[in-house]
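Once you've had a glance at the structure underneath, I'll fire off some questions.
Entry: chain A
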Amino acid sequence: MYRRILMVLVLGVGLGLTACGSEGGASSRDSTLRWAISSAPRSLDTAHAFDGTSVNVINELLEPLVVVDPQGQLEPKLASSWRQTDAVTYVYTLRDDVTFWDGSPLTAEDVVFSIERHRDPAVASEYGTYVKDIASVTATGELEVTFTLKTAVPEFKYLVALFSHTVKKSFAEEHAEDLGDSKTLTMGTGPYQATTFSADGVEVTRNDEYWGEPPTWEAIRFDVIPDADTLHLAVDGGEVDGTFNVPLTSSRNWDTLSDTSVHYVDAPISTVLSMDTTAPPWNDVHLRRAVAHAIDRESIVATVFGGHGRVSQSIIDPSLWSFLGPDVEDFETTFDGVRAYEYDLDKARAELAQSAHPDGISFTVTYPSGRASVGKPLQVMAASLKEVGITLTPKEVPASEWIGYIYAHQDLGAQILAVAADYPDPGVARLLLGKENAVPNAFNVANFTSPELEDLLAQERSADTGTRVDAMHQIAKIAAEEVPYVPLFFLDSTLALGKDLRYAGDFSYWTPLLDEWANRVQVRK
Partner candidate 1 sequence: MRLALWLGGRLAGIALTLLIVSILVFGILYVTPGSAEQVLLGTRPSSPETLAAIRERYHLDESVGSQYVHWLSSAVRLDLGESVRSGQDISTMLSERMPVTLFLAAYAALIAGVVGIPAGLVAGIRSGTLTDRAITVATTICVSAPSFVVGFLLLYAFGVALDWFPNYGTGGGLVDRAWHLTLPAVALALAPMAILARQTRASALKVYHQDFTTFARARGLPRRVVLGRYALRNSSLPVVTTAGLVVGYFLTGTVLVEQVFAVPGIGTLMIESVSTKDVLVVQMLALVIALFMLSANLLADLGHLALDPRVRKGVLG
Partner candidate 2 sequence: MPDVDPRQRADRLLDVEGLTVTHVGSGRLLVDGIGFHVERGESVALVGESGSGKSLTARALMALLPRGLAARGRVRFDGNEVSAHGERQMMSLRGQHLGLLMQDPFTMLNPLTTAGTHLAETLRSTTEGASLDRSALDADIARRLEEVGVVDPAVPDKYPFELSGGMRQRIALATALAKDPELLIADEPTAALDTTTQREVLRLLRRVQREREMGLLLITHDLAVAFSLCERIMVMKAGRIVEVADPATLRSSARDPYTTRLLAADLSFSDARREPAARSVDAPPLLEVRNLSKDFPRPRRLRRAAAQGASALADVSITVTEGRSLGLVGESGSGKSTLARCILGLETPTSGSIRLDGLELGRYGSLAKAELRQARGAVQCVFQDPYSTLNPAHSISFILTEAIRHRETDELSREEEEQEVLELLDQVGLPATFAGRRPVALSGGQRQRVAIARSLAMKPRLLICDEALSALDVSVRAQVLDVLEAVQARGVTLLFITHDLAVARKVTDDLVVLYRGKVVEAGTTAEVLDNAQHDHTRSLLAAVPTGEPAWLGGR
(Lines give C-alpha, C1' and ligand atoms only; values in the text may rest on other atoms or scores of the structure.)
Protein backbone atom coordinates (compact mmCIF):
# COMPACT_ATOMS: atom_id res chain seq x y z
CA MET A 1 0.00 0.00 0.00
CA TYR A 2 1.42 3.25 -1.05
CA ARG A 3 -0.74 5.89 0.39
CA ARG A 4 2.17 8.06 1.30
CA ILE A 5 0.88 11.42 0.83
CA LEU A 6 -0.11 14.14 3.07
CA MET A 7 -3.50 15.18 1.98
CA VAL A 8 -3.65 18.83 2.41
CA LEU A 9 -7.12 18.68 1.01
CA VAL A 10 -7.44 22.37 1.03
CA LEU A 11 -7.61 22.15 4.78
CA GLY A 12 -4.22 22.56 6.26
CA VAL A 13 -3.00 25.73 4.71
CA GLY A 14 0.59 26.53 4.34
CA LEU A 15 2.55 23.41 4.33
CA GLY A 16 4.80 24.96 1.84
CA LEU A 17 7.53 27.45 2.42
CA THR A 18 9.73 29.30 0.13
CA ALA A 19 13.36 29.19 -0.52
CA CYS A 20 14.69 32.61 -0.25
CA GLY A 21 17.42 34.53 1.26
CA SER A 22 16.72 37.16 3.73
CA GLU A 23 15.13 40.55 3.55
CA GLY A 24 12.11 41.46 5.54
CA GLY A 25 11.89 43.65 8.51
CA ALA A 26 9.53 44.74 11.17
CA SER A 27 10.08 45.82 14.65
CA SER A 28 13.17 45.87 16.74
CA ARG A 29 12.96 42.90 18.96
CA ASP A 30 14.08 40.80 21.82
CA SER A 31 15.17 37.31 21.10
CA THR A 32 11.70 35.84 20.90
CA LEU A 33 10.43 34.85 17.50
CA ARG A 34 6.70 35.45 17.09
CA TRP A 35 5.31 33.20 14.42
CA ALA A 36 1.77 33.10 13.13
CA ILE A 37 0.13 29.76 12.52
CA SER A 38 -3.36 29.24 11.12
CA SER A 39 -4.55 26.85 13.79
CA ALA A 40 -3.19 25.44 16.99
CA PRO A 41 -1.47 22.07 16.70
CA ARG A 42 -4.09 19.50 17.41
CA SER A 43 -1.64 17.79 19.71
CA LEU A 44 2.09 17.73 20.38
CA ASP A 45 1.95 13.98 19.88
CA THR A 46 2.81 13.27 16.25
CA ALA A 47 0.47 10.32 16.21
CA HIS A 48 -2.49 12.67 16.53
CA ALA A 49 -1.24 15.73 14.78
CA PHE A 50 -0.38 14.88 11.23
CA ASP A 51 -1.23 18.12 9.51
CA GLY A 52 0.74 21.01 8.12
CA THR A 53 0.54 23.36 11.06
CA SER A 54 1.13 20.78 13.75
CA VAL A 55 4.13 19.39 11.91
CA ASN A 56 5.65 22.88 11.56
CA VAL A 57 5.62 23.22 15.32
CA ILE A 58 6.52 19.68 16.24
CA ASN A 59 9.60 19.81 13.99
CA GLU A 60 11.12 22.23 16.51
CA LEU A 61 10.47 19.86 19.41
CA LEU A 62 10.84 16.29 18.28
CA GLU A 63 13.47 15.02 15.88
CA PRO A 64 13.36 12.22 13.30
CA LEU A 65 16.22 9.97 12.31
CA VAL A 66 16.72 11.81 9.03
CA VAL A 67 15.48 15.05 7.48
CA VAL A 68 14.98 16.37 3.97
CA ASP A 69 17.01 19.37 2.95
CA PRO A 70 15.75 22.24 0.80
CA GLN A 71 16.86 20.50 -2.33
CA GLY A 72 14.97 17.37 -1.37
CA GLN A 73 18.02 15.38 -0.31
CA LEU A 74 18.12 13.29 2.86
CA GLU A 75 20.33 14.58 5.67
CA PRO A 76 21.23 12.95 9.00
CA LYS A 77 19.51 14.07 12.18
CA LEU A 78 19.23 11.67 15.12
CA ALA A 79 20.84 9.08 12.92
CA SER A 80 24.45 9.81 12.10
CA SER A 81 24.34 7.31 9.26
CA TRP A 82 22.09 4.74 7.62
CA ARG A 83 22.34 1.98 5.11
CA GLN A 84 20.08 -0.32 3.16
CA THR A 85 21.37 -3.84 3.58
CA ASP A 86 18.87 -5.45 1.22
CA ALA A 87 15.61 -4.58 -0.55
CA VAL A 88 13.63 -4.69 2.71
CA THR A 89 16.17 -3.91 5.45
CA TYR A 90 17.28 -0.47 6.62
CA VAL A 91 19.75 0.09 9.44
CA TYR A 92 20.13 3.46 11.19
CA THR A 93 22.98 4.31 13.54
CA LEU A 94 22.12 6.91 16.15
CA ARG A 95 24.31 9.75 17.31
CA ASP A 96 25.80 9.15 20.73
CA ASP A 97 25.58 12.72 22.01
CA VAL A 98 21.84 13.27 21.91
CA THR A 99 19.95 13.88 25.15
CA PHE A 100 16.32 14.58 25.90
CA TRP A 101 15.32 17.88 27.50
CA ASP A 102 15.47 16.22 30.93
CA GLY A 103 19.12 15.32 30.32
CA SER A 104 18.64 11.59 29.78
CA PRO A 105 20.42 10.15 26.75
CA LEU A 106 18.61 9.07 23.60
CA THR A 107 18.60 5.33 23.08
CA ALA A 108 17.51 3.06 20.27
CA GLU A 109 14.70 1.93 22.59
CA ASP A 110 13.16 5.40 22.44
CA VAL A 111 13.27 5.44 18.64
CA VAL A 112 11.79 1.99 18.34
CA PHE A 113 9.10 2.84 20.85
CA SER A 114 8.15 6.01 18.96
CA ILE A 115 7.75 4.11 15.70
CA GLU A 116 5.95 1.20 17.33
CA ARG A 117 3.35 3.62 18.63
CA HIS A 118 2.32 4.39 15.05
CA ARG A 119 2.01 0.66 14.41
CA ASP A 120 -0.16 0.06 17.45
CA PRO A 121 -3.86 0.07 16.47
CA ALA A 122 -4.78 1.07 20.01
CA VAL A 123 -2.96 4.36 19.50
CA ALA A 124 -4.87 4.94 16.24
CA SER A 125 -1.97 6.94 14.86
CA GLU A 126 -2.55 9.16 11.88
CA TYR A 127 0.70 7.76 10.46
CA GLY A 128 -0.77 4.28 10.46
CA THR A 129 -0.82 3.98 6.68
CA TYR A 130 2.81 5.10 6.45
CA VAL A 131 4.12 2.31 8.64
CA LYS A 132 1.93 -0.43 7.19
CA ASP A 133 4.73 -2.00 5.22
CA ILE A 134 7.09 -2.31 8.15
CA ALA A 135 7.42 -5.93 9.24
CA SER A 136 9.46 -5.09 12.29
CA VAL A 137 11.49 -2.32 13.84
CA THR A 138 14.03 -3.36 16.43
CA ALA A 139 16.87 -1.97 18.45
CA THR A 140 19.78 -3.97 17.17
CA GLY A 141 22.24 -2.22 19.35
CA GLU A 142 22.46 0.51 21.97
CA LEU A 143 22.47 3.04 19.16
CA GLU A 144 21.22 1.06 16.22
CA VAL A 145 17.71 0.66 14.82
CA THR A 146 16.82 -1.81 12.11
CA PHE A 147 13.69 -1.76 9.96
CA THR A 148 12.52 -4.83 8.12
CA LEU A 149 9.80 -4.28 5.51
CA LYS A 150 7.16 -6.67 4.28
CA THR A 151 7.86 -5.64 0.70
CA ALA A 152 10.22 -3.34 -1.10
CA VAL A 153 9.19 0.31 -0.83
CA PRO A 154 11.34 2.59 -2.99
CA GLU A 155 10.50 5.76 -1.10
CA PHE A 156 10.86 4.26 2.36
CA LYS A 157 14.01 6.30 3.01
CA TYR A 158 11.91 9.44 2.77
CA LEU A 159 9.12 8.08 4.89
CA VAL A 160 11.48 7.67 7.79
CA ALA A 161 11.81 11.45 7.82
CA LEU A 162 8.06 11.70 8.27
CA PHE A 163 7.28 9.25 11.04
CA SER A 164 10.44 8.75 13.13
CA HIS A 165 10.02 11.78 15.42
CA THR A 166 11.22 10.44 18.69
CA VAL A 167 9.67 10.95 22.07
CA LYS A 168 11.18 9.68 25.30
CA LYS A 169 9.82 6.21 25.95
CA SER A 170 9.48 6.39 29.72
CA PHE A 171 7.75 9.79 29.52
CA ALA A 172 5.32 8.60 26.88
CA GLU A 173 4.52 5.45 28.83
CA GLU A 174 3.93 7.44 31.95
CA HIS A 175 1.50 9.71 30.06
CA ALA A 176 -0.03 7.09 27.80
CA GLU A 177 -3.44 8.76 27.91
CA ASP A 178 -2.54 12.39 27.60
CA LEU A 179 0.77 12.61 25.78
CA GLY A 180 0.97 15.80 23.77
CA ASP A 181 -1.95 17.58 25.41
CA SER A 182 -1.81 21.05 26.87
CA LYS A 183 -0.97 19.84 30.38
CA THR A 184 1.42 17.00 29.67
CA LEU A 185 3.18 18.47 26.62
CA THR A 186 5.93 16.14 25.40
CA MET A 187 9.56 15.12 25.89
CA GLY A 188 11.86 15.33 22.92
CA THR A 189 15.39 16.07 21.85
CA GLY A 190 14.76 19.13 19.68
CA PRO A 191 16.38 22.56 19.90
CA TYR A 192 13.28 23.96 21.56
CA GLN A 193 11.30 22.73 24.49
CA ALA A 194 7.53 23.16 24.76
CA THR A 195 6.45 25.31 27.70
CA THR A 196 2.83 26.23 27.05
CA PHE A 197 0.29 24.91 24.62
CA SER A 198 -3.30 26.07 24.24
CA ALA A 199 -5.87 26.88 21.62
CA ASP A 200 -4.25 30.31 21.37
CA GLY A 201 -0.89 28.91 20.41
CA VAL A 202 2.30 27.31 21.59
CA GLU A 203 5.33 28.72 23.35
CA VAL A 204 8.66 26.99 23.18
CA THR A 205 11.97 27.95 24.78
CA ARG A 206 15.55 27.28 23.87
CA ASN A 207 17.01 23.91 24.81
CA ASP A 208 20.36 25.05 26.17
CA GLU A 209 21.74 21.51 26.19
CA TYR A 210 20.90 20.96 22.53
CA TRP A 211 23.32 18.54 20.91
CA GLY A 212 23.65 20.43 17.62
CA GLU A 213 24.21 24.04 16.66
CA PRO A 214 23.02 26.32 19.49
CA PRO A 215 19.41 27.42 18.82
CA THR A 216 18.98 30.92 17.43
CA TRP A 217 16.07 32.05 19.59
CA GLU A 218 15.49 32.36 23.29
CA ALA A 219 11.91 31.41 22.64
CA ILE A 220 9.40 31.05 19.88
CA ARG A 221 5.78 32.01 20.31
CA PHE A 222 3.39 30.46 17.86
CA ASP A 223 0.26 32.61 17.72
CA VAL A 224 -2.87 31.17 16.22
CA ILE A 225 -4.35 33.54 13.63
CA PRO A 226 -6.94 31.66 11.62
CA ASP A 227 -8.26 34.57 9.61
CA ALA A 228 -6.25 35.73 6.61
CA ASP A 229 -7.19 39.39 7.00
CA THR A 230 -6.31 39.35 10.66
CA LEU A 231 -3.00 37.80 9.83
CA HIS A 232 -2.38 40.60 7.40
CA LEU A 233 -3.19 43.14 10.11
CA ALA A 234 -0.99 41.39 12.65
CA VAL A 235 1.94 41.27 10.28
CA ASP A 236 1.33 44.84 9.19
CA GLY A 237 1.19 46.01 12.79
CA GLY A 238 4.41 44.16 13.60
CA GLU A 239 2.66 41.95 16.12
CA VAL A 240 4.13 38.85 14.53
CA ASP A 241 7.50 38.36 12.86
CA GLY A 242 6.54 35.99 10.15
CA THR A 243 4.35 33.25 8.83
CA PHE A 244 4.08 30.56 6.22
CA ASN A 245 0.40 31.31 5.75
CA VAL A 246 0.28 34.18 3.28
CA PRO A 247 -2.99 33.56 1.43
CA LEU A 248 -2.23 33.68 -2.25
CA THR A 249 -5.71 35.00 -2.99
CA SER A 250 -4.75 38.25 -1.31
CA SER A 251 -1.09 38.28 -2.27
CA ARG A 252 -1.56 41.67 -3.97
CA ASN A 253 -2.58 43.10 -0.66
CA TRP A 254 0.42 41.56 1.05
CA ASP A 255 2.72 42.99 -1.55
CA THR A 256 1.69 46.46 -0.39
CA LEU A 257 3.16 45.85 3.07
CA SER A 258 6.18 48.04 3.50
CA ASP A 259 7.80 46.41 6.50
CA THR A 260 7.38 42.85 5.42
CA SER A 261 8.84 40.81 2.63
CA VAL A 262 6.84 38.00 1.15
CA HIS A 263 8.47 35.19 -0.75
CA TYR A 264 6.91 32.64 -3.00
CA VAL A 265 8.35 29.32 -4.18
CA ASP A 266 6.99 26.55 -6.34
CA ALA A 267 5.35 23.84 -4.33
CA PRO A 268 3.90 20.44 -5.17
CA ILE A 269 0.40 21.34 -4.04
CA SER A 270 -1.89 20.32 -6.86
CA THR A 271 -5.51 21.41 -7.20
CA VAL A 272 -7.75 19.42 -9.49
CA LEU A 273 -11.38 19.33 -10.51
CA SER A 274 -12.62 15.77 -10.40
CA MET A 275 -15.58 14.35 -12.27
CA ASP A 276 -17.06 10.97 -11.47
CA THR A 277 -16.42 8.99 -14.63
CA THR A 278 -18.84 6.24 -13.63
CA ALA A 279 -22.02 8.25 -13.24
CA PRO A 280 -23.98 10.66 -15.41
CA PRO A 281 -23.48 13.34 -16.46
CA TRP A 282 -19.73 13.08 -16.03
CA ASN A 283 -19.39 9.63 -17.60
CA ASP A 284 -19.37 11.51 -20.92
CA VAL A 285 -15.80 12.23 -21.92
CA HIS A 286 -16.83 15.04 -24.25
CA LEU A 287 -18.51 16.84 -21.43
CA ARG A 288 -15.36 16.47 -19.34
CA ARG A 289 -13.26 17.76 -22.20
CA ALA A 290 -15.62 20.66 -22.70
CA VAL A 291 -15.12 21.62 -19.08
CA ALA A 292 -11.36 21.25 -19.39
CA HIS A 293 -11.31 23.59 -22.37
CA ALA A 294 -13.57 26.14 -20.70
CA ILE A 295 -11.36 26.82 -17.72
CA ASP A 296 -9.01 29.73 -17.99
CA ARG A 297 -6.22 28.47 -15.76
CA GLU A 298 -3.79 31.14 -16.87
CA SER A 299 -6.12 33.86 -15.68
CA ILE A 300 -6.88 32.08 -12.44
CA VAL A 301 -3.21 31.87 -11.58
CA ALA A 302 -2.54 35.39 -12.76
CA THR A 303 -5.60 37.07 -11.24
CA VAL A 304 -6.72 35.03 -8.27
CA PHE A 305 -3.25 34.13 -7.06
CA GLY A 306 -1.37 37.16 -8.32
CA GLY A 307 0.80 34.91 -10.48
CA HIS A 308 2.08 32.95 -7.48
CA GLY A 309 1.42 29.51 -8.82
CA ARG A 310 1.85 27.33 -11.84
CA VAL A 311 -0.74 26.38 -14.38
CA SER A 312 -1.17 22.66 -14.22
CA GLN A 313 -1.28 20.61 -17.42
CA SER A 314 -1.04 17.18 -15.92
CA ILE A 315 -1.90 15.46 -12.70
CA ILE A 316 1.80 14.68 -12.41
CA ASP A 317 3.82 17.53 -10.97
CA PRO A 318 6.82 18.50 -13.12
CA SER A 319 8.57 20.03 -10.11
CA LEU A 320 8.79 16.60 -8.47
CA TRP A 321 10.14 15.00 -11.61
CA SER A 322 13.79 15.64 -10.97
CA PHE A 323 13.66 13.67 -7.69
CA LEU A 324 13.28 10.46 -9.68
CA GLY A 325 16.96 10.50 -10.28
CA PRO A 326 19.78 12.17 -12.15
CA ASP A 327 19.35 10.12 -15.29
CA VAL A 328 15.71 10.93 -15.92
CA GLU A 329 14.91 13.07 -18.94
CA ASP A 330 13.29 16.33 -18.08
CA PHE A 331 9.57 16.53 -17.73
CA GLU A 332 8.80 18.44 -20.88
CA THR A 333 10.64 15.93 -23.05
CA THR A 334 9.04 12.96 -21.39
CA PHE A 335 5.58 14.38 -21.56
CA ASP A 336 5.73 15.69 -25.06
CA GLY A 337 2.66 14.60 -26.97
CA VAL A 338 0.35 14.34 -24.01
CA ARG A 339 -2.97 15.93 -24.88
CA ALA A 340 -3.29 19.45 -23.50
CA TYR A 341 -6.42 21.46 -22.89
CA GLU A 342 -5.81 25.07 -23.64
CA TYR A 343 -8.46 27.63 -22.72
CA ASP A 344 -10.59 27.78 -25.83
CA LEU A 345 -14.30 28.32 -25.59
CA ASP A 346 -14.87 27.31 -29.19
CA LYS A 347 -13.26 23.97 -28.61
CA ALA A 348 -15.24 23.66 -25.44
CA ARG A 349 -18.47 24.31 -27.34
CA ALA A 350 -17.44 21.80 -29.96
CA GLU A 351 -16.83 19.14 -27.32
CA LEU A 352 -20.08 19.97 -25.62
CA ALA A 353 -21.93 19.65 -28.91
CA GLN A 354 -20.57 16.14 -29.24
CA SER A 355 -21.61 15.21 -25.75
CA ALA A 356 -24.92 13.86 -24.53
CA HIS A 357 -25.63 17.31 -23.14
CA PRO A 358 -25.26 19.69 -26.06
CA ASP A 359 -27.29 22.32 -24.21
CA GLY A 360 -25.04 22.19 -21.24
CA ILE A 361 -25.68 21.12 -17.67
CA SER A 362 -25.88 22.57 -14.21
CA PHE A 363 -23.81 21.25 -11.38
CA THR A 364 -22.74 22.15 -7.91
CA VAL A 365 -19.28 21.95 -6.45
CA THR A 366 -18.99 21.98 -2.69
CA TYR A 367 -15.91 23.16 -0.92
CA PRO A 368 -14.92 23.80 2.69
CA SER A 369 -16.20 27.15 3.86
CA GLY A 370 -13.76 30.02 3.95
CA ARG A 371 -11.25 28.47 1.58
CA ALA A 372 -10.74 31.26 -0.89
CA SER A 373 -7.99 29.30 -2.70
CA VAL A 374 -10.70 27.07 -4.15
CA GLY A 375 -13.70 29.35 -3.77
CA LYS A 376 -12.31 32.12 -5.95
CA PRO A 377 -11.11 29.82 -8.73
CA LEU A 378 -14.53 28.19 -8.71
CA GLN A 379 -16.11 31.60 -9.24
CA VAL A 380 -13.83 32.28 -12.16
CA MET A 381 -14.52 28.83 -13.56
CA ALA A 382 -18.24 29.40 -13.16
CA ALA A 383 -18.01 32.59 -15.20
CA SER A 384 -16.22 31.01 -18.16
CA LEU A 385 -18.28 27.79 -18.05
CA LYS A 386 -21.37 29.95 -18.24
CA GLU A 387 -20.13 31.16 -21.62
CA VAL A 388 -20.52 27.67 -23.06
CA GLY A 389 -23.80 27.00 -21.29
CA ILE A 390 -22.57 25.05 -18.31
CA THR A 391 -23.70 26.32 -14.93
CA LEU A 392 -21.38 25.75 -12.03
CA THR A 393 -22.64 26.69 -8.58
CA PRO A 394 -19.97 26.80 -5.91
CA LYS A 395 -21.35 25.90 -2.49
CA GLU A 396 -19.64 26.33 0.83
CA VAL A 397 -20.12 23.68 3.46
CA PRO A 398 -18.42 23.15 6.80
CA ALA A 399 -15.07 21.49 6.36
CA SER A 400 -16.02 18.33 8.20
CA GLU A 401 -19.15 17.99 6.12
CA TRP A 402 -17.15 18.40 2.95
CA ILE A 403 -14.57 15.84 3.89
CA GLY A 404 -17.42 13.58 4.89
CA TYR A 405 -18.70 13.67 1.31
CA ILE A 406 -15.26 12.84 -0.05
CA TYR A 407 -14.66 9.97 2.33
CA ALA A 408 -18.15 8.58 1.94
CA HIS A 409 -17.41 8.23 -1.77
CA GLN A 410 -21.05 8.44 -2.86
CA ASP A 411 -22.77 10.70 -5.37
CA LEU A 412 -19.44 12.29 -6.01
CA GLY A 413 -20.33 14.35 -9.06
CA ALA A 414 -17.71 17.01 -9.50
CA GLN A 415 -15.35 17.88 -6.68
CA ILE A 416 -12.44 20.18 -6.24
CA LEU A 417 -9.54 19.07 -4.13
CA ALA A 418 -5.93 19.84 -3.49
CA VAL A 419 -3.28 17.23 -2.98
CA ALA A 420 0.10 18.02 -1.57
CA ALA A 421 3.13 15.77 -1.77
CA ASP A 422 4.75 14.97 1.50
CA TYR A 423 7.93 13.47 0.15
CA PRO A 424 9.78 14.28 -3.03
CA ASP A 425 8.43 11.83 -5.60
CA PRO A 426 6.05 12.43 -8.54
CA GLY A 427 4.26 9.18 -7.76
CA VAL A 428 1.87 11.21 -5.64
CA ALA A 429 -0.59 11.28 -8.51
CA ARG A 430 -1.40 7.61 -8.19
CA LEU A 431 -3.46 8.42 -5.14
CA LEU A 432 -6.13 9.78 -7.44
CA LEU A 433 -6.26 6.71 -9.64
CA GLY A 434 -7.15 3.07 -9.75
CA LYS A 435 -9.60 0.64 -8.17
CA GLU A 436 -7.66 0.59 -4.98
CA ASN A 437 -8.50 4.23 -4.37
CA ALA A 438 -12.02 4.23 -5.81
CA VAL A 439 -13.48 3.31 -2.44
CA PRO A 440 -14.57 5.14 0.69
CA ASN A 441 -11.78 6.85 2.59
CA ALA A 442 -9.66 7.08 -0.55
CA PHE A 443 -9.14 9.78 -3.09
CA ASN A 444 -9.98 8.46 -6.53
CA VAL A 445 -13.07 10.62 -6.48
CA ALA A 446 -13.33 10.35 -10.26
CA ASN A 447 -13.66 6.57 -9.89
CA PHE A 448 -11.22 6.41 -12.74
CA THR A 449 -9.91 3.00 -13.62
CA SER A 450 -9.38 0.58 -16.49
CA PRO A 451 -7.46 -2.70 -16.87
CA GLU A 452 -4.77 -0.87 -18.77
CA LEU A 453 -4.48 1.73 -16.08
CA GLU A 454 -4.28 -0.86 -13.33
CA ASP A 455 -1.35 -2.48 -15.15
CA LEU A 456 0.40 0.84 -15.49
CA LEU A 457 -0.20 1.67 -11.84
CA ALA A 458 1.49 -1.60 -10.87
CA GLN A 459 4.42 -0.80 -13.12
CA GLU A 460 4.66 2.66 -11.66
CA ARG A 461 5.44 1.10 -8.30
CA SER A 462 8.42 -0.71 -9.69
CA ALA A 463 11.80 -0.21 -8.10
CA ASP A 464 13.21 0.48 -11.52
CA THR A 465 13.19 4.15 -12.39
CA GLY A 466 12.99 3.59 -16.14
CA THR A 467 9.89 1.44 -15.80
CA ARG A 468 8.31 4.01 -13.53
CA VAL A 469 9.00 6.84 -15.95
CA ASP A 470 7.45 4.95 -18.82
CA ALA A 471 4.45 4.00 -16.76
CA MET A 472 3.92 7.58 -15.61
CA HIS A 473 4.16 8.77 -19.16
CA GLN A 474 1.43 6.34 -20.19
CA ILE A 475 -0.69 7.20 -17.18
CA ALA A 476 -0.39 10.89 -17.93
CA LYS A 477 -1.42 10.24 -21.51
CA ILE A 478 -4.50 8.26 -20.51
CA ALA A 479 -5.43 10.78 -17.85
CA ALA A 480 -5.16 13.53 -20.44
CA GLU A 481 -7.29 11.71 -22.97
CA GLU A 482 -10.01 10.74 -20.54
CA VAL A 483 -9.78 13.81 -18.27
CA PRO A 484 -11.19 12.27 -15.07
CA TYR A 485 -9.49 15.24 -13.47
CA VAL A 486 -8.99 18.68 -14.88
CA PRO A 487 -5.58 19.67 -13.50
CA LEU A 488 -5.93 23.28 -12.46
CA PHE A 489 -2.87 24.72 -10.78
CA PHE A 490 -0.03 24.25 -8.33
CA LEU A 491 0.08 26.82 -5.59
CA ASP A 492 3.27 28.41 -4.35
CA SER A 493 4.50 28.09 -0.82
CA THR A 494 4.92 31.34 0.97
CA LEU A 495 7.03 32.89 3.62
CA ALA A 496 6.47 36.32 5.05
CA LEU A 497 9.19 37.83 7.21
CA GLY A 498 9.60 41.08 8.99
CA LYS A 499 12.20 43.30 7.35
CA ASP A 500 14.65 42.81 10.19
CA LEU A 501 14.71 39.06 9.64
CA ARG A 502 16.38 36.88 7.07
CA TYR A 503 16.16 33.26 6.16
CA ALA A 504 19.56 31.63 6.21
CA GLY A 505 20.26 29.31 3.35
CA ASP A 506 17.82 28.06 0.79
CA PHE A 507 14.24 27.78 1.75
CA SER A 508 11.80 25.42 0.15
CA TYR A 509 8.48 23.71 0.49
CA TRP A 510 10.21 20.78 2.18
CA THR A 511 11.87 22.46 5.09
CA PRO A 512 9.11 23.22 7.58
CA LEU A 513 7.46 19.94 6.67
CA LEU A 514 10.46 17.64 6.90
CA ASP A 515 13.07 19.58 8.83
CA GLU A 516 13.70 22.01 11.66
CA TRP A 517 13.37 25.55 10.27
CA ALA A 518 13.15 28.19 12.99
CA ASN A 519 16.89 28.37 13.52
CA ARG A 520 17.24 29.51 9.93
CA VAL A 521 15.08 32.54 10.62
CA GLN A 522 17.64 35.03 11.86
CA VAL A 523 17.93 38.64 12.74
CA ARG A 524 19.59 40.63 10.00
CA LYS A 525 22.89 42.05 10.93
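In picking the candidates, the idea was that all candidates are chains of the complex that A comes from, given by their letters.
In the analysis below, contacts are C-beta pairs under 8 Å (C-beta built on N, C-alpha and C of every residue); 3 or more make two chains touch, one makes a residue touch a chain; residues count from 1.
Because the structure is predicted, anything quoted here is derived from the model rather than measured.
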item	value
Touching partner of chain A in this complex, picked from 1 or 2	1
Candidate 1 contact footprint on chain A (complex, rising order)	7, 9, 11-12, 40, 42-43, 48, 50-51, 121-122, 124, 126, 128-129, 181-182, 198-200, 223-227, 230, 233-234, 236-237, 239-240, 369-370, 398-401, 403-404, 407-408, 441-442
